[in-house]
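What follows is a single structure, and I will ask about it in a moment.
For subunit A:
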Amino acid sequence: MTPALAIDTLRVTFEDFVALNDVSLTVAPGESFGLVGESGSGKSTLLRAVAGLAPIAGGTIEVNGQRLDTRRSKAFYRQVQMVFQDPYGSLHPRQTVDRLLLEPLAIHGFADTERRIVRALDEVGLGSGFRFRYSHQLSGGQRQRVAIARALILEPSILLLDEPTSALDASVQAEVLNLLEEVRAARKLTFVMVSHDLAVVTHMCDRLMVMQNGSEVELLTSADLAGRNVGQDYTRNLLIASEGFRRSA
Partner candidate 1 sequence: ATPADTLVQAWAIDDTITLDPAESFELSPAEFIGNTYNMLVRLDIDDTTKVKPGIAESWEISDDGLTYTFKLKPGIKFASGNPITAEDVAWSFERVVKLDKSPAFILTQFGLTGDNVAEKAKAVDDTTFVFTVDKPYAPSFVLNCLTATVGAVLDKKLVMEHAQATTPSDDYKYDTDFGYAWMKTNYAGSGPFKIRDWRANELVVLERNDNYYGEKPALARVIYRHVKESATQRLMLEAGDVDVARNLEPGDLEAVQKNTELASTSAPKGTVYYISLNQKNENLAKPEVREAFKYLVDYDAIGATLLKGIGEIHQTYQVKGVLGALESNPYTFDVAKAKELLEKAGLKDGFSVTFDVRNTQPVTGIAESFQQTAAQAGVKIEIIPGDGKQTLTKYRARNHDMYIGQWGMDYWDPNTNADAFTSNPDNSDDAAVKSLAWRNAWDIPELTKQVQAALLERDNDKRAELYQKLQQEALETSPFVMIFQQIEVAGVRGNVKGYRLGPSFDSNPLAPVSKE
Partner candidate 2 sequence: MSETAMTRREWLLTDRPQSRLQARLGRAYVTWRRFTANRLAVVGMLIIVALVLVAIFAPLLAPHSPYVGDLAGKRLLPPGDDHWLGTDDQGRDILSRLIYGSRLTLQVVVLVAIIAAPIGLLVGTVAGYAGGWVDAVLMRITDIFLAFPKLVLALAFVAALGPGIGNAIIAIAITSWPPYARIARAETLTVRNSDYISAVRLMGASPWRIVLRHIMPLCISSLIVRVTLDMAGIILTAAGLGFLGLGAQPPLPEWGAMIASGRRFILDQWWVAAMPGFAILIVSLGFNLLGDGLRDALDPRGSGQ
């Protein structure tokens, strides 16, 4: 079976700075794959490189068996979509939800826009009451739902999620995570999800990669992590830290 996403020795540099250093990974269709690591370790850069938003200096990316050019085709964007970290920054401040959702349909020339918009809003649990609101009239969680709806409206097979809940309250986080799981199940999507929160990643993903300074530290399954079965000290430290403050420490 061809992997949904195959990355081989991917390298991204910003001027002289190496943000991603020869990272390789494969994600099977329908799999949910996690990326963890401290701030600046290159997690977002990896996703952006796949999406064509970061300059690729070396290596290859294959999506559903097809190698990507530097210039992405329109067809590519129907396979791969992305949800960004900051719900306050990823929606155009001057556009209504309706307009936001219409845009991808217009670009790709879909005909039955009305039906699709209504369905997409339903799918993310926002009634049509939200359709003509501006983003500033929405809460963080609602915004993130709109962003997810926007990503899904083109019916991609791969969804890239860059810390989709880190800006949200814990209670809202749960709702969004649940929503993501639902749509994944319903649409048989492949997820690549970034988070700095180990708990979130293990909750959502089957396998995960730990990153540091733009390189891979190790590849683990969620079960490994739950069983504290990790190979590297760096990962172990992350694990300990995620358990909260210990007074004696």
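To be clear about the criterion, a contact is a pair of C-beta atoms (placed from the backbone, for glycine too) under 8 Å apart; a residue touches a chain by one contact, two chains touch by 3 or more; residues count from 1.
A quick word on the picks: all candidates are chains of the complex that A comes from, given by their letters.
Nothing here was measured: the structure is a model prediction, and the numbers come from that model.
Here subunit A is displayed by itself, and among the listed chains 1 or 2 from the same complex, it touches 2. The part of subunit A that touches candidate 2 in the complex is made up of residues 48, 51-53, 72-74, 76-78, 81-82, 84-86, 89-94, 96, 98-99, 103-104, 107-108, 129-130, 132-134, 136-137, 147, 150, 154.
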